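Complex shown without one protein chain; remaining protein chains in place.
Right after this comes chain A.
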């Protein structure tokens, strides 16, 4: 009854997770050494957004790389999908969806209590970061329509195995980021007079840490499963 062990899949997962964790680590180190906390909220002065974007891109490339291995087992639909990946329609749809998502997150930030007219730059940065952590990878992987389908419908049948693996992991990332950003506000009302209490620093850091937590949880699950497999194998 030993669970089937898929070496490719596990490798993919572990690479994926190490990219995620490394990103968070890099971001935190960067923030630590940058000293000036107020920069976190500005678009051009902070490197957090580019770093996260690069890492998401890397993850998608990783998924692409592994999907080459199951090229031969593709169904008709999956081939079609792949062929239309770089079509103008898909790219436009993806960009539009990205934009809408950012606006949606900004809106949620505002209704959750961010200032309406001031600090819009900070709100935008936070929304962008959240969109990057949650929807971007899926959109990059599947295109706009595919992403919508994954979010709102039953699992579509054009998803390949490696894509599926990546999607599972994106989910942890997204949930962790949203919960982290939400919980980050906990320090806002405290009267400690620290400069890092200013909006949106706790939320940005919270999103990153939440991400890390989500990834660590996923990581421990995978390692546990792998360890189980190996232990069982030894026994037999």
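The working rule: contacts are C-beta pairs under 8 Å (C-beta built on N, C-alpha and C of every residue); 3 or more make two chains touch, one makes a residue touch a chain; residues count from 1.
Quick note on the criterion: contacts and distances are computed from a predicted model.
Per its UniProt entry, the chain excluded from the display bears the name "GPI ethanolamine phosphate transferase 3", taken from "Ribosomal RNA-processing protein 4", "Mitochondrial distribution and morphology protein 34", "GPI ethanolamine phosphate transferase 3" or "tRNA (adenine(58)-N(1))-methyltransferase non-catalytic subunit TRM6". Listed residues A:43, A:103 or A:190: the one in touch with the omitted chain is A:190.
Residues of chain A that touch the chain left out of the display are 108, 110-113, 145, 148-149, 152-154, 156, 179, 182-183, 185-186, 188-191.
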